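The structure is given below, and queries will be raised subsequently.
Here the complex is missing one protein chain, while the rest keep their positions.
Let's look at chain A:
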Amino acid sequence: MTCFRSRDRWHSYVVKSLSRMEMREMETHLERCAECRARVAAIRETSGFLAVARVPLIAPPMIKDQVMAAIDMGKYRAKAGFPRFGQGLQHLGFSLLAAGIILLMVNLTPVGRNLRSGEVADLNVQFGKEIALPFTHLSQTLSVAAEKFGLMGRGQDEMGSWVPGKE
């Protein structure tokens, strides 16, 4: 073997699985390289010789019956209906991130150009209360639950809100 291309893509060339440009390039090389021509001829010859050893078998029908009986047809049906746990968490993460961005934008966006500065301040206070309300309720509920299960003491602050640890 002296040709630098002798170990190249000749098996691919024989079955024409190269790009048009590569095929043309190799054909050009073949025209002037006797060594590579002999190599291609040998591959084709081997292919013809080994063709006698190809086994003309046909799969027995029982294979299909047994495979279809063995597989769980509902395997992917269940998965298609419900997102996987990991996917659910991923969606939850995205949802929380999106909610945070929306809240930030709402805070930063002026409500209207016609409002005077005092009105904007009032609106902000009102809006802040509306946002804080569900959290206050949640906090109270958790405190009551904690008290019920004896996890901590409870009490009320000066404003009448339930605070943990204060009798």
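Going forward, a contact is a pair of C-beta atoms (placed from the backbone, for glycine too) under 8 Å apart; a residue touches a chain by one contact, two chains touch by 3 or more; residues count from 1.
As a working rule, contacts and distances are computed from a predicted model.
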### Query
Given the options "DMSO/TMAO reductase YedYZ molybdopterin-dependent catalytic subunit", "Lipoprotein", "Heme lyase CcmF/NrfE family subunit" or "RNA polymerase sigma factor, sigma-70", which would UniProt use as the protein name of the unshown chain?
"RNA polymerase sigma factor, sigma-70"
### Query
Which one, A:S47, A:N107 or A:Q140, makes contact with the chain that was left out?
A:S47
### Query
Which residue numbers on chain A touch the omitted chain?
6-12, 15, 17, 35, 38-39, 41-43, 45-47, 49-60, 62-64, 66-68, 70-77, 79-81
